[in-house]
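Here's a structure for you.
After this line comes chain A, so read on.
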Amino acid sequence: QAKYGPGASAKEIKLGQTMPYSGPASAYGTIGKVQQAYFRKVNEEGGVNGRMINLLSVDDGYSPPKAVEQVRKLVEQDEVLALFQTLGTPSNSAIHKYVNAKKVPHLFLATGATKWNDPKNYPWTMGFNLSYQTEGAIYGRYLLKNKPNAKVAILYQNDDYGKDVLAGVKQVLSGANAKMIVAEATYEVTDPTVDSQILTLKASGADTFINITTPKFAAQAIRKVYDSGWKPLHLLNNVGASVGSVLTPAGLDKSIDIVTVQYYKDATDPQWKDDPAMLEWRAFMARYYREGNVEDASNIYGYIAAQAMVQVLKQCGNDLTRENVMKQAANLKNFKQSLLLPGITLNTSPTDFAPVDQAQLSKFNGKQWVLFGDVIGGN
Partner candidate 1 sequence: MQEPRAQALLEVTGVTVRFGGITALDGVSFKVMRGTIAGLIGPNGAGKTTLFNCLSRLYGFSEGEILFEGKPLTDTPPHGIAALGIGRTFQNLALFRTMSVRDNVMLGGHARSASGFLSNALRLPHVQREERQLGARASQVIDLLDLQAVAATPVADLPFGTQKRVELARALMSQPKLLLLDEPAGGLNHEEVDGLRLLLRRIQSELQLTMLLVEHHMNLVMRVSDQVIALDFGRKIADGTPAEVRENPDVVRAYLGVEA
Partner candidate 2 sequence: MSSPLLQVRGLHAYYGSTHVLHGIDFEVRQGGITTILGANGAGKTTTLRAMCGMVRTQGDIILGGDRIDGKPTESIVRMGVAHVPDGRGTFLNFTVEENLRIGAYTRKDKAGVQADYERMFNYFPRLRERRRQQAGTLSGGEQQMLAVSRALMLQPRLLLLDEPSFGLAPRIVQELFEIFREINQASGISMLLVEQNAALALRLADHAYLLETGRVVISGSAESIRNDESVRRSYLGY
Partner candidate 3 sequence: MDQPPVSSVTPPAAVPAKLRAMGTRQLLLLGMLVVVACVLPFVLGNYRVFQLTLALAYAIALLGLNMLTGFNGQISLGHGAFYAIGAYTAAILMDKAGFPYWATIPVSGVVCLVAGFLFGLPALRLEGLYLALATFALGVAMPQILKHKSLEHWTGGAMGVVIVKPDAPEGIPLSQDQWLYFFTLAWALLLFWVAWNLLRGRVGRALVAIRDQPIAAQAMGVNTAIYKSLTFGVSAFYTGVAGALGAIAVQFVAPDSFTIFLSLTLLIGVVIGGLASISGAIYGALFIQFVPNIADQISKAAPWAIYGVFLILFMYVMPSGVAGMVKMLRHRLSRSK
């Protein structure tokens, strides 16, 4: 006997999300588009347990008030079964309380803040990304282990994301080790370049550089570090580690020996060129999302998240109530997605609302990322 909550029926499962299709963060809009494309594919192939997925993806312009409005529309008027991958820390913060009060599954948020993993207080909200803090902490531990006398300079984006990664680093480099950080600089997304910041950091005498920036600024920073003759140990955050859209523009030769943390495959990294999962993804892109850019890592990220969502719905079987969706979401057991790096799986439990909490370090060799060390993290 099938059970249906709001937004679910024998034919259809309605999901909702807000995306910045307009406004300053419209670069991320592609995540929503690739997910719509993926669900189209799933539907063409028969849907999930015979039901079509209908993703209502609406624009919030990266503005929290608009997100509140749109989410209320999705919940109250469209009556979606669950929210999926609403994007951005500010937007999700704005609806956090509301969706929990309304008991709407608020799944796989497209943001890396740590606070989404709080099942006790917010049992209806579950993040997705490797949390920014976790990533920062990995860099911190890496330094403690490999370069305990490092003099660290940090560049970070002056927003929740940058501050979160920074917090992760500082969480490890605390106490006596806090002295290791000798310089910090911020930039705004509207800054034309970060050249000036790099010069300041270089002048601090640091021998290690933690680069917490988004693609454009990552590329600028890599180039400027090299051009200014600074030769630090360069730790680059995952957001800016795409071979195709960051390292290539910056100059591959200028990127040698950069270290990053990864958890899914980089479509522009030549080592995955013939990887079957990557070939499958490319075929999908060519068929369902032609206008999408295959160099854009967001299109891989969104694809993985969509697959996770489908997995949850599959697990729900015929019990498509909000309670069950939440229950199944909190019951991912070693879900393997082939675009994740080898050895990395998605895991959740009623006390663990962080699907991705594993990652691996890798170093750039001038051509491709070379994974090294073990898979880190996991509970």
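How these were chosen: all candidates are chains of the complex that A comes from, given by their letters.
Everything that follows uses one rule, which is that a residue touches a chain if its C-beta (ideal position, glycine included) is under 8 Å from a C-beta of that chain, and two chains touch if they have at least 3 such contacts; residues count from 1.
Bear in mind the structure is a predicted one, so any value in this text is a computation, not a measurement.
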Complex partner of chain A (touching, any copy) among 1, 2 or 3: 3
Residues of chain A touching candidate 3 in the complex: 21-24, 26, 29, 32-33, 36, 57-59, 61-66, 68-70, 72-73, 75-77, 88-90, 93-94, 96-98, 158-160, 163, 188, 190, 291
